[in-house]
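Of the protein chains in this complex, all but one are displayed in their positions.
For chain A:
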């Protein structure tokens, strides 16, 4: 019954720990950047492992769009217990995934309060997406933005070599 909350609480503690560790060092400017990249790297490795497990029984993906749809439906529902609400693309390698009630942000507020703290809690999930895509053969850059909680958008830009 408390299973859903387990990951959310753990995630909050991870973010708090990473920021606390960093605060003990002197450089305030680099603090944000280092913390975000640490969380992103954690998410990356987790994403790689998870995608390996989830795609074990799936047939091969037809193309990038098929892959993104899988990410939005099956992958997202297994991790965050719901699907992505909206997927948009320009068909040229950029995708925007919108989640109107992002599981890791619902506890904060349902409006503008605590907006400036939100990016810290999105870093891990950005890494998660990046790791998942990387293991499927797609290098990407993932950024997240929040304007009204708990809704958020993840922008994925596939890097074509």
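By definition in this document, a contact is a pair of C-beta atoms (placed from the backbone, for glycine too) under 8 Å apart; a residue touches a chain by one contact, two chains touch by 3 or more; residues count from 1.
Simple rule for what comes next: contacts and distances are computed from a predicted model.
When the listed names "Radical S-adenosyl methionine domain-containing protein", "Trafficking protein particle complex subunit 2-like protein", "SEC24 homolog C, COPII coat complex component" or "ATP synthase F(0) complex subunit e, mitochondrial" are checked against UniProt, the chain not shown comes out as "Trafficking protein particle complex subunit 2-like protein".
Of the candidate positions A:35, A:51, A:104 or A:126, contact with the hidden chain is made by A:51. One of A:22, A:135 or A:151 touches the chain omitted from the figure, and that residue is A:135. Taking the whole complex into account, chain A touches the unshown chain at residues 45, 48-53, 55-56, 58-63, 135-137.
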